[in-house]
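Apart from one protein chain that is not included, each protein chain of the complex appears where it belongs.
What follows is chain A.
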Amino acid sequence: MFPQKPEEKKMIYLDHAATTYMDPAVKDAMDPYFSDLFANSSGLYAIGRQAREAIDDARRTVADLLGTQVDTIIFTGGGTESDNMAVFGVALHKKIEQLKQTSAEVKGHIITTKVEHHAVLHPCEELEKQGFDVTYLKPNQEGYVSAAQVKDALREDTLLVSIMYANNEIGTVMPIAEIGREILKWRKEHAGKYPYFHTDACQASGALSLDVEKLHVDLMTINGSKMYGPKGVGMLYKRRGINLKPLIIGGGQEMKMRSGTENVPGIVGFAKALELAQSGREAENIRLRDMRAYFWEQLKAHIPKIRLNGPPLSDETVRLPNNLNISILDIEGEALLLYLDEYGIICSTGSACTSESLDPSHVLLACGLPYEYAHGSLRFTLGKRNTKKDIDYVMNYLPAIVARLREISPVNLSYNPDENKHAQYLQR
C-alpha cells in the first residue's frame, strides 16, 4: 500500500528549473508600475517620463551586472523569444544580405548542441528547411560539449554558434568562456565578423557569473521566470556591431530591435530579480550544494537501483548547484511524479508520458542514457525556500512510493552499480 498521507498537506516545491515563485522584493519593486505609474514610456508627460526613467534604470542595472553598456540590453517577452530572436535574427540578416546579391543562393552554417532547449533547437530545424546547414554537437555522457568540438565544427560559412550556458535537465555547465575564445581566435585568423556566439543563460542567471566580456559571448538570453522574477519578460544581450534582423517590428521600441509598448513592471521586476540573484549567488550556491549532497546521500541509502544522471555532484565547475537528476529503475517517471504530487512533492521527469512528442527527454537520450532509464528519470531542482527539512519530508514518502510501484511492475532491469561511476570527460 501507499504510505499514509500527512495530516497537513505540505507543498515541497522542487522544480525550480521549470519556474520559480516571485521574490516579494521583486513584487514590491513592480507594484507602482501597474496602476499608478502605468503610462506609455513614449509619453512626454510626467508619468510617461517616469516610466521611461524606470526602464532606463532597469537597463542600467542589468548592463552593470553583465559588465557592459546600456545599449546592448534588449528587453523581450521571455527566454524563448530571446532565443528565437538570436537564432532567426542572425540567419535572417544574412539571408537578406545574400538576397541583395542577385546570384547568391541562401546558405550558411549554424553550430549548436543536441542538448539545447527547444527554443533554440526548433528555430535551427526551421532554418534547415530554409536552406541553412546545422551541426548538432553530441555531448559526452554528462551532457558536456567541449571547446575543441566546437572548434572542429567551425566552417568558413559558419554564422552562429549557439550553446547553452547550463543545461535545464541535468545542470551541466558548458565551457562558455573557452568556446568564446576559440571563436574569437577563428574570427581573427579569418579576418571576418562571423561566427557570432550566442548562449542561452536562462538556467545560469541565479548561479553563475554573467560577465559578457569574460564569457566572450556576442548574444546572451536571460529570462525572469527562472530567477524569482516575473514571467513573460526576458532580455537578449546584443554586443555592439552584431547584425541582427528584429522579429517583432512596429513602433521601434528597444532601439528598434523589439517593438511593442514596454512591459514596464516586468522590466523593473526583471532587473530587480537579476540584481538579487547575482548579489546573493555565492552563499546560496554553497547552501544548495550542501542540501543536494545530503539529498543524494539519503536517496542512495534508502532506494536501491538508482543512478545519478549528469555530471558529478562534487565538481562545482561542471554542474549547477541546485540540480539533481536521477533514474529509478523498473518504474515509470510520470506515475511516480503523480504519486509524489499527492503528497505535495513537486518535481519533474524526462519520461515520454509528460512530453508533447511522447518521446523521452532528448537531453538524457543525447547523453546515451538507455530509453528505460530515461523513462524512469526524476529531476529535482532546489531553490531559495528549500531546507534540509524538505528533503527529510521527501524521504518519508519517496522510498515507500518507489517500493509500491516496483511491486506492481513486471520489469526487473539488470543493475550495475558501476554505472554510477562517471566516465572521464571526453576532452578537457
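Operating definition for what follows: a residue touches a chain if its C-beta (ideal position, glycine included) is under 8 Å from a C-beta of that chain, and two chains touch if they have at least 3 such contacts; residues count from 1.
The rule is simple: contacts and distances are computed from a predicted model.
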Record-based protein name (UniProt) of the chain missing from this complex, from "ABC transporter permease", "Na+/H+ antiporter subunit G", "Lipid II isoglutaminyl synthase (glutamine-hydrolyzing) subunit MurT" or "Iron-sulfur cluster assembly scaffold protein": "Iron-sulfur cluster assembly scaffold protein"
Which of A:71, A:342 or A:392 contacts the chain that the document leaves out: A:342
Contacting the left-out chain in the complete assembly, out of A:12, A:150, A:220 or A:331: A:331
On chain A, residues whose C-beta touches the chain left out of the figure: 2, 330-332, 334-335, 338-339, 342, 351-353, 356, 358, 360, 370-372, 375-376, 406-411, 413
